[in-house]
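My questions will all concern the structure given below.
Of the protein chains in this complex, all but one are displayed in their positions.
Think of it as A, B and C in the order they're written, each chain with its own count starting at 1.
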Amino acid sequence: MAANWIWLVPALPLAGVLVNGLLGRRIGKGGVSVIGPGMVGAAFAVSLWLFLDLAARAPEARTLSQNVYTWISAGDFRASVAFLVDPLSATLMLVVTGVGFLIHVYSVGYMHDEDRRGFARYFTYLNLFTFAMLVLVMADNFLLLFVGWEGVGLCSYLLIGFWFKDRANATAGKKAFIVNRIGDFGFLLGIFLMFGAFGSVAFADVLPSAATVLDAGGPLAFWICLFLFVGAVGKSAQIPLYVWLPDAMAGPTPVSALIHAATMVTAGVYMVARSHALYDMAPAVLAIVAGIGAATALYAATIGLVQTDIKKVLAYSTISQLGYMFLGVGVAAYAAGIFHLVTHAFFKALLFLGAGSVIHALHGEQDMRRMGGLKRALPVTYWTMLAATLAIAGIPPLAGFFSKDEILWRTWDAGHPVLWAIGLATAGLTALYMFRLFFLTFHGSFRGTGEQRQHLHESPPSMTIPLTVLGALSVVGGWIGIPPAIGQTLGGVPNAIESWLAPVFADAHAEGAAHAAGEAHAIPPMEYALMAASIAVALLGILAARYLWLTRPELPVRIGLQFRVAATVLSNKYYVDELYDAIVVRPYNALSHFAWRVIDEGLIDGLVVGGTGAVVRWQSRVSSAWQSGAIPTYVTVFFGGVVAILVYYLFG
Amino acid sequence: MSEVGVGHYLTLSAILFTIGAIGVLTRKNAIIVFMAIEIMLNAANLAFVTFAMSIGDLGGLVMVLFVIAVAAAEAAVGLAIIVAMYRHRETVNVEAFTAMRG
Amino acid sequence: MLTEYLPIVFLLFVGLVVGGVIIVLSWRMGPRTRALSIGDSPYECGLVPTGDARSRVDVKFYILAMLFILFDVEIVFLFPWAIMFDALGTLGILVMFEFLVILLVGYAYVWRKGALEWD
Partner (left out) sequence: MNPEIQELLVAYRVVRPALFPVLPAAVLTLFGLLALLVDVFELGRTRGPAEGETGTPIMAPYLALIGTALALGCVGWQAARLETAGGPYFSGMVVLDGFGVFLSGVVLAGTLLTLLLTIGYCRRHDIHLAEYYHLILMAAAGMLIMVLAGNLITIFVGLELMSVGVYVLTGFRRTRLRSVEGALKYFVLGAFSTGFFLYGMALVYGAAGTFDLAGIRDAVSVPPASPVLLAGVALLIVGFGFKVALVPFHMWSPDVYQGAPAPVTAFMATGVKTAGFAAFVRVFMSTFDGLADQWIPVLWALAVLTMVVGNVAAIRQDDIKRMLAYSSIAHAGYLLVALIAHSDIGTAAFLYYMAAYTLMTMGAFGIVIVLGEKGTENTSIERDYAGIAWRHPLLAAAMALFMFSLTGIPPTAGFVGKFAILSAAVNSGHVPLAVLLVLTSVISAYYYLKVVVSMYMRASEREPIRSQVPAMAAIALLIAVVGVLGLGIFPGQWVEMARASVVAVTGLP
């Protein structure tokens, strides 16, 4: 029976943790490079087996579960270490172990300069992360999910600060951890409220009875869902708790790929999708989810446009794409959100790994202003990055197109034209900033030092093979979710992922369920129109990027400089450009800079994160001012306490 | 009112206790502070005895024996600590000892 | 019957409050007198001490005095037993024996540490 072997999936990476952690220095870098990726690979194999086992069953029977042991049992309260494998978690397991395996392999090449100890430590953390992430997606109750949730946060923190000689890294790690604690605070409260309402935290008890226990739109449903969403906002870096993610780029690049792009940050999306039965009872919260998702998507994209650090661009891009996913689940298109999660895992991991390859070739250079023309030196990186960039830009038939378009269409279909418009604008921006990155890095002329030019080299096979595999996935990965609008014209290609996930989301909106099941359904012509619009916008973005950063590379630079009006009027040729600058580019750049410098760094970072810290520190000073060290003060405070209590009792 | 009753003893006890507590609050000399604490303990003893006699229960008297013994032990320890303090700072002013604060 | 004692509780309370308030006020509002003020002098009432207050008495005296208090006070437990000696019987003897053994350990400690030697 497959169900008896579920525990193997998390246990294998855990075994990796133990071996690498305890014996890492003894078995050497060779041993660690086998154990670290090998355990994750084995977990992938088991996951695949479980997936096939599920797929062989009837759709209603696609649930496996295994109770390992009862973790906490206190009175009515029970929480088990129990795993649940259903279509949703199986999908996530494949992503976590599959993409995780590739990134582990890549890391062997990327981290080869580390000494024995650092190498073992790195893989210990990476294995531990994989274990925690698997616990998160396989948990059969909210509390165990929370355990994984905290675990991945912890590993993220450890890995961000991996190169801890650098003080900035340590601060970044701490920031990530503390911002996440704020989110966790919400999550935990949500779990408590849920326990109060349902008397259980197991998915099997809570989710099916959500409709009977909670009033649709009632306050209880509202607060439970809102608190859970606060947790998701923290973990998935949405407004206003996204500030930690750009800073988290201080960690090694494969870590950014695995944790801060492909898996951990999507945990919030998974959690909302997993508890969709609750969210369906709280339409107001769903609206908030969609609104925050759309706002984050647009906002982060605008910031991404003016970043010069290659990883920072990708970080803001990740925030933006996560916004898309929340937009998807926010309009109750859960399957679409998960679909985008999957494709995003492919192409964003690839983008990060590609960026890592570039950084590796340039010996740590991350500033795109000192790159350029790397196409020839790094052919594999170039072509795979091209695939990923096209995929994220939403060019058919690559992966990103299908998932993004599905979200946009479902947003429109659910009656949110404004959110749709924001999503569309973001799609254009995405193409723009991603191709900016692409052109600045690979095209044009090399702008680095002569020494760097000498040492340019393609990465070793351990790095290029994962790139290639992910490149292939970025191309074909979207085909698992071909919408009926296209599928029917192609001769009845089904929307595989929606029907696969249908049993999980079956009790979502009836209309959605019918949609998901892929039943013959009149395709509104509007869908084609919207699809065309998003392709057009993406192409426009690419062309604009090409014009701005390839054809006229001096232009964006000059935009930032003080402009001499007289000189520009002289040239007719520049006249159009000027107009364009004045009307579009300059205000836009100003806005982007405003968003980045003022809102991001000043308001959110300074005021929310720093301000909270300042208030707490001030409080701390006040509290310890009483602690004067002198006994009379202590006696007086003590006495004040006595008097206060007596006053309460005798006069209260 | 000519008879001295329970109320009188308790009043005396309360007054003693207050004197002791205020002594702790106002005095700076560690030894006097300590003496004030002893006054508080003895005020409690007086209350124990009074209640014991008015209730007709021996428990209060037993308690007093324990309090006396404990107070003696505390006195020994307390004086030793004060002497040790004096060796460091040549003073027994309780305000003089603020090496640790915050 | 307890309400009869209510005034006492209030007395206790009012005494604590009035005293406390005055102290807090004077502590907060009054001038700061640091260490080594008049509050440290042997006679705070203003009597000028004659001679050196620190004329040393041998510390052994204090040790002996403290030891005397300790062992002396333990006698309080012997009095009730002595009064009820007959009624408590053998069990009483046993318990009191155990009590004395512990005291004896203390005594042995004091003796071996040399606290009883005057030189």
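Throughout what follows, a contact is a pair of C-beta atoms (placed from the backbone, for glycine too) under 8 Å apart; a residue touches a chain by one contact, two chains touch by 3 or more.
Worth saying up front: this structure is predicted, and the values here are computed from it rather than measured.
Asks: From the touch rule at the top of the page, work out which displayed chains the omitted chain touches.
Replies: A, B, C
Asks: Looking beyond the chains shown, say which of A:146, A:270 or A:352 touches the absent one.
Replies: Here the residue in touch with the unshown chain is A:146.
Asks: Which chain C residues would touch the chain omitted from the figure, given the whole complex?
Replies: So the residues of chain C touching the missing chain come out as 2-3, 5-6, 9, 12-13, 89-91, 94, 102, 105, 108-109, 112-113.
Asks: Tell me where the left-out chain touches chain B, residue by residue.
Replies: 13, 17, 20-21, 24, 30, 33-34, 37, 40-41, 43-45, 47-48, 51-52, 54-55, 57, 59-60, 62-63, 66-67, 70, 73-74, 77-78, 80-82, 84-85, 88-89, 94, 97, 99-102
Asks: Using the touch rule from the top, list residues of chain A that touch the missing partner.
Replies: 69-75, 77, 143, 146-147, 150-151, 154, 158, 161, 164-165, 167, 169-170, 173-174, 177-178, 181-182, 184-185, 188-189, 192, 195-196, 616-617, 619-621, 623-624, 626-627, 629, 631, 633-635, 637-638, 640-642, 645-646, 648-650
In this text, only the chains that are shown with their structure count from here on.
Asks: Report which of B-C and A-C is connected by more C-beta pairs in contact.
Replies: It is B-C, judged by the count of C-beta pairs in contact.
Asks: What is the distance, in whole Å, between the centres of chain A and chain B, each centre taken as the mean of its C-alpha atoms?
Replies: That gives a centre separation of 65 Å.
Asks: Approximately how many whole Å separate the CA-defined centres of chain B and chain C?
Replies: The answer is 8 Å.
Asks: Go ahead and note the Å separation of the Cα centroids belonging to chain A and chain C.
Replies: About 68 Å separates the centre of chain A from that of chain C.
Asks: Residues of chain A that touch two or more other chains: which are they?
Replies: Each of 632, 636, 639 in chain A touches at least two other chains.
Asks: Provide the list of chain C residues touching at least two other chains, using ranges where the numbers run on.
Replies: 9, 16, 20, 23
Asks: Across the complex, what residues on chain A touch chain C?
Replies: Touching chain C from chain A are residues 632, 636, 639-640, 642-643, 646-647, 650.
Asks: Which residues, counting only chain B, touch chain A once they are in their complex?
Replies: 21, 24-25, 28, 33, 94-95, 97-102
Asks: Write out the stretch or stretches of chain C touching chain A in their complex.
Replies: Those in contact with chain A are residues 9-10, 13, 16-17, 20, 23-24, 27.
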